[in-house]
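My questions will all concern the structure given below.
Note that one protein chain of the assembly has been removed; the remaining protein chains are unaltered in position.
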Amino acid sequence: MLNIGVIGCGAIGRDHIRRLTDIVPGCQVVACADYFEEAAIKVAAQYEGMKAYKTGEELITAPEVQAIVITSSDPSHAGYVLEALKAGKQVFCEKPLAQSAADCEKIIAAETAHGKRLVQVGFMRHYDRGYAEMKRIIDSGELGAPLMVHACHRNVSQPDGFQTEMGVSNVAIHELDICRWLLNDEYKSGQVLKVRQSACSTKGYDNPQIVLLETQSGARIDVEVQVADAYGYDIQCQVVCEKGTVNLPDPYAVVKRSNATRSFPILTDWKDRFIEAYDIELTHWVKTLEEKGEPDGPSAWDGYAACVAADTLNRSRGTNQFLPIEMMDKPALYK
Amino acid sequence: MLNIGVIGCGAIGRDHIRRLTDIVPGCQVVACADYFEEAAIKVAAQYEGMKAYKTGEELITAPEVQAIVITSSDPSHAGYVLEALKAGKQVFCEKPLAQSAADCEKIIAAETAHGKRLVQVGFMRHYDRGYAEMKRIIDSGELGAPLMVHACHRNVSQPDGFQTEMGVSNVAIHELDICRWLLNDEYKSGQVLKVRQSACSTKGYDNPQIVLLETQSGARIDVEVQVADAYGYDIQCQVVCEKGTVNLPDPYAVVKRSNATRSFPILTDWKDRFIEAYDIELTHWVKTLEEKGEPDGPSAWDGYAACVAADTLNRSRGTNQFLPIEMMDKPALYK
Amino acid sequence: MLNIGVIGCGAIGRDHIRRLTDIVPGCQVVACADYFEEAAIKVAAQYEGMKAYKTGEELITAPEVQAIVITSSDPSHAGYVLEALKAGKQVFCEKPLAQSAADCEKIIAAETAHGKRLVQVGFMRHYDRGYAEMKRIIDSGELGAPLMVHACHRNVSQPDGFQTEMGVSNVAIHELDICRWLLNDEYKSGQVLKVRQSACSTKGYDNPQIVLLETQSGARIDVEVQVADAYGYDIQCQVVCEKGTVNLPDPYAVVKRSNATRSFPILTDWKDRFIEAYDIELTHWVKTLEEKGEPDGPSAWDGYAACVAADTLNRSRGTNQFLPIEMMDKPALYK
Partner (left out) sequence: MLNIGVIGCGAIGRDHIRRLTDIVPGCQVVACADYFEEAAIKVAAQYEGMKAYKTGEELITAPEVQAIVITSSDPSHAGYVLEALKAGKQVFCEKPLAQSAADCEKIIAAETAHGKRLVQVGFMRHYDRGYAEMKRIIDSGELGAPLMVHACHRNVSQPDGFQTEMGVSNVAIHELDICRWLLNDEYKSGQVLKVRQSACSTKGYDNPQIVLLETQSGARIDVEVQVADAYGYDIQCQVVCEKGTVNLPDPYAVVKRSNATRSFPILTDWKDRFIEAYDIELTHWVKTLEEKGEPDGPSAWDGYAACVAADTLNRSRGTNQFLPIEMMDKPALYK
């Protein structure tokens, strides 16, 4: 029975607490913390045996907490991960791992110094049965080498305070991760294209945007990023190989015929799209910790690679150029 | 240039006149007639060189008319076909060929006496690329023998005056024809099942109904018949063979994503569903008349077979029994 | 932590043991038994703290076993359920609950005597997100009253020893259950139709078969049953309501384009089709036992209703008649 502490009691934090309590076997959430202490107290009150801590740091060092789940605001991720590494505790960090490549490098330095993996990053799409099957087909070689990826990531709307850069560093970050994974490849260069501004986006950030990437092997990737598409949460991905293509499935959804229309519902809440993947992801994390003592899911290196790409892409905006995406050498720990 | 006379200037008649004028090469409509003479006069006025006749009989015997197209009301079909046969002229008759098996037998007797085919029945689905491909696959044997057909025929609504029996004899008649054709088989028995009455049908006829058929080789067919489905004109057909199935495609239609829905339009007007099939059907009819001197499309025998099945099914209603579907011997002309 | 004993260590039994161990929180499998004792011993050896019992009866009365899961051969189900009821223990029984209506009535008598629910039947489709969404839409009334169900249940092949009756009592049993549930209705009459025999079925049983049912409210149901379709495990279900239809989705599956074909894989192993439903089903069962002390999933009454329908259908074979489906009065416990 793994004792877990969760830092961050917002929507995704509460969702993971429910998941770790009701769905994932072999673990229990014994502690929580939040920037707003009352939020943590409120959540802790709903579960038997869960203690609310004043700060994430206190939670991390609490003796009863064996592993940490970080679901706090993006800017706080790196700091908590470094604290967890200092405490030598396993840590599952929601994406992004950090806000800058420099912070990722600090995490990598700390983890490699430790000598074994302690960090898993919450790129849950690796656990989606659709992406996993795409990867299996690509890796099998039956379709030849992968040449291109056409993807889109569309959200209904974003809150005030959202910024243009976040379209890449917080939204497209999932595609930056999943494309590397699907193609077994690293990025060589990338750029962001400005698109005619959508009237559905009136909050001061560019929307939509298009992300273009070239991989080391010359494969090309285009990702449409919309954070105010006005119609749904819609994730599309097609990998084009030499002899054929594979597509991410649309979600399992009832077909309805009515009103002169045959229709399939599109989700509007991102939390529902990969709900099964989240379940599998955390179940797998807890299980591998128990069985192997370290995680085998997305690593700090994967978090770093996505972060470097996002940084480069955000610097490219307005340059009308593909900028080189430059990474440190890959430590042996991640090979 | 084949000179055609059209009897019946209602919706389908006007549609065929337009088609024969604008789409079908090698022919022209030189005459029309209608039960309401003014309707014919009005239509004739819209086309150069088209003459309106007082009656269908006059049109049939008019010397400039080389071939007849019958699109008048269902009860008048058989009479006009017999007149055309008497005049020794080619005749294309919209389905149904007649209202009773007895009338079909008279037509068959007249045509076989004539010694060559003069009649084609307007079962346009034979010319639909979807059904044609289904037949090609079934006939190829790649899926083994056909075992079952699951079909449905759904209309949005029917006018006042529609009767329960017409659900079989005028609506499901298309399935009665197409299933024989797809399976290369004749019917052995059939029955109609009463279904919970739909509140969308308030006009005094049973709706929906289910038609069950057994073929000579033991294949089973079920056809859902709805004439007030409230949502669209929807034709579905699946043939189940020993090693797989084939389905009629949904129409070629743009996919739209909006309002949390991925949707395909469903047609509401039956005239649009097989519009390309109608074009091909009449083009093929005119062309075979020119090239071979007789038609090779659906014959009076096919019209008879569908009519016998419809008669039997309508007699079965309420008996809770499969009734035998009994046909005359097939004349050599139709083999 | 609920201590569970599993009777029956075949494919589904081992699958449920894995599921209860790895996926379902709040429980552990502490005991197992099988008709072949060695099978149980072999399974128990793979899990820490699991004891193999000589017989199901011993397992049921073992003091450390708090709840029973029955996955043994169909004929043994009813006996084990009655033993569990005698012991006053919660029991989850895979479908079918019993081989005859008489046995189901004994179970109902024992459970109603006990005064609270102890039995849940393994109709896992209630927990499939597709069926659940269909039910939600039907129950919402947005499409009007349900009028018809068109369903098919197709298996790739069946082992030697399979019998014609099992096509209804063991295969279509899922549809007999799910249609009642989707329509909130009981059956009035039914019959089985013989179909042209498939050459893919050479093992002495009729295949395919068609099940026809009429409900109390007059809705009609047709279920194609194939147990040797030669192409895949394929479950289809369309409910036709007054103003539209809903269809069970095809499984979440990657689209591939290659070799002049756009294709979706079809599963061949039934265990994969409702794998998520099984997970949800048992998770829900364990959770409701903990929270409410009794199950709220498919009841002995549901098992009985499906069994009565199956019995009647099997008696109808060859009669060419709809036979009445007659049930006992529903005890208050199940209302």
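Letters A, B and C mark the chains as written, and numbering starts fresh at 1 in each.
Keep in mind that, in the parts below, a contact is a pair of C-beta atoms (placed from the backbone, for glycine too) under 8 Å apart; a residue touches a chain by one contact, two chains touch by 3 or more.
The structure presented is a predicted model; accordingly, all values stated were derived computationally and were not measured.
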Sort through B:K42, B:H114, B:K203 or B:R257 and give me the one touching the missing partner chain.
B:R257
Who touches the missing chain here, A:A109, A:V195 or A:A253?
A:V195
Touching the missing chain, which residues of chain C?
230-232, 234, 250, 257-268
Extract the touching residues of chain B with respect to the undisplayed chain.
21-26, 129-130, 133-134, 137, 142-143, 243-249, 251-259, 276, 283, 287
May I ask you to list the residues on chain A that touch the chain which is not drawn?
144-145, 147-148, 150, 152, 193-200, 208, 210, 212, 214-215, 217-220, 222, 224, 226, 229-231, 240, 242-245, 320-322
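In this text, only the chains that are shown with their structure count from here on.
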Where the centre means the average of the CA atoms, what chain is farthest from chain B?
A
From the Cα centroids, identify the chain that ends up most central relative to all protein Cα atoms.
C
Any idea if chain A and chain C meet via the same residues, over half in common, or different ones?
same
Roughly how far is chain B from chain C, going centre to centre by Cα mean, in whole Å?
43
Can you work out the whole-Å distance between the CA centroids of chain A and chain C?
38
Sites on chain C at which at least two other chains make contact:
243-245
